[in-house]
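Note that one protein chain is taken out, while the other chains of the complex remain in position.
Chain nomenclature is as follows: A and B, assigned in order of appearance, with residue numbering initiated at 1 for each chain independently.
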Amino acid sequence: MLGWLTVTGLAAGLIMGLGVAPREVTQGNVQRIMYVHVPAAWVAYLAFGVVLVASIVYLATRARAADRLAHASAEAGVVFTGLAIVAGSIWGKPTWGTWWTWDARLTTTAILFVIYLGYLLLRGMVDDPDRAARYAAVVGIIGALDIPLVHFSVLWWRTLHQPPSVGRPQASAMDPIILTTLLVNVAAFTLLYLYFVVRGARILRRQEEAVA
Amino acid sequence: MTHFARRALAVLWKDLAIERRSKETLNALAFFSLLLLFIFQFSLGGDRERLAAALPGVLWLGFLLSGLLALGRSFLVERDNDCWEGLLLAPGDKSAIFLGKLAGNLALMFTVETLLLILFAVFFNVELGPALGPLVVVIVLGTIGFAALGTLFAAMTAHVRARELLFPVLLLPVQVPVLLATVRATEAALAGEPLAAVANWITLLVVADVIYVVAGVLTFDAILET
Partner (left out) sequence: MPDNWGFVLAAYAIGALVLGGYWRRLRRRERQARQRPAIRRAPARPALSTHPRPDPGARP
């Protein structure tokens, strides 16, 4: 059922993003890439938040379900982070003239990507599953705790990126249709993330049962 | 003295004693520092002004590279000499072991960093005098953050295959905030500015240090379990 909901959401997001939403005034149609980049980035942060909570729960309770959740969420998170970076880069080429700049948000996202790639690498290299779970939980927690530090340090180091348009106290100068389209896509991506995590965790459980 | 402190000190004393007898790590690291200096000069040295501008970054690159080698080996003594079970079976709070190891690593890092700093001052003609106070503060804060996570990850990767690869891969990304902060603050210090000018970076360093050390203390038990 989650699957069908996801498909509906994605379809709606696609239609709105490419068709319904109007052509943005300053950037032109390139702005539509934001309907991919922003939701992906949002899901990435959500995924790593889940990794943090699940890792803490695992270390506290040693519940295997928590470990599977952390693993599945980290994997999905890496996928969405990678997508966010690529989409952001594609948006940047016509807008800023280059594929990559070391601006605050792109850099932070890239570091996030590498941290959680390391998380997955660690899991792959530790043979004992119990040890892998414990080590991964520690890395998951430290990685997540590091995110605000990374964010501020990179921000102070560079400030080129546009300030975030959603969630700002002052009224956004954004067209309401654009805002709605953005939120629809965010919801769709979130559903897709949930679908990935549920499925991923289920696969992990089956793999554990097969070995047991 | 509490049990906890006594155990931490015992670990520190053991490591220092081992090192004092063999001196192998320290000698190798000192030699490595000298080599780093040469490599930096060869790869960056042509233009004097360019090197001077890059100096804070190059200095911390030196600290990082030496640190990766030094910290990565933190637990090899236990692993290679079959003392790992001894660590695991020791009763009581394992976090004391973490702090003892951290203290030992800090002693090692500070020694290497002092050496590197002197070499830099001599070979790259850097005026250290007035900047020394703030510089020391920055180096101490940065090294604590680096060594805290380094000790933690070293314990984790001691038994993993491809340890030499996984250790830097795990450590470097999370070190970015500390690296950014220390290089900026070092820049300011070498330019003669007071630390108050980079108060935000110093605050970040202190916060990072606290988070990393506390996280290490809280999670070390989970890492050392059988």
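Rule of thumb we're sticking to: a contact is a pair of C-beta atoms (placed from the backbone, for glycine too) under 8 Å apart; a residue touches a chain by one contact, two chains touch by 3 or more.
Everything quoted here is computed from the prediction, not taken from an experiment.
A.B. asks: I'd like the shown chains that the missing chain touches, ordered by label.
C.D. replies: Every shown chain touched by the left-out chain: A.
A.B. asks: Please pick, from A:Leu46, A:Ala87 or A:Val154, the residue that touches the omitted chain in the full complex.
C.D. replies: A:Ala87
A.B. asks: Which of these touches the unseen chain: A:Leu52, A:Leu112, A:Val126 or A:Leu192?
C.D. replies: A:Leu192
A.B. asks: Name, in rising order, the residues on chain A that touch the hidden chain in the full complex.
C.D. replies: 14, 17-18, 26-30, 32-33, 36-37, 40, 76, 79, 82-83, 86-87, 90-91, 93-94, 192, 196, 199-200, 202-203, 206-207, 209-210
Please note the rule applied: only the chains that are shown with their structure count from here on.
A.B. asks: Using the average of all C-alpha atoms in each chain as its centre, how far is it in Å between chain A and chain B?
C.D. replies: That gives a centre separation of 32 Å.
A.B. asks: With touch defined as at the start, can you tell me which chain B residues reach chain A in the complex?
C.D. replies: On the chain B side, the touching residues are 149, 152, 156, 159-162, 166, 169-170, 173-174, 176-177, 180-181, 184, 200-201, 204, 207-208, 211-212, 215, 219, 222-223, 225.
A.B. asks: Please give the residue numbers of chain A that touch chain B in the complex, ascending.
C.D. replies: 59, 111, 114-115, 118, 121-122, 125-126, 131, 134-135, 137-139, 141-143, 145-146, 149-150, 152-154, 156-157
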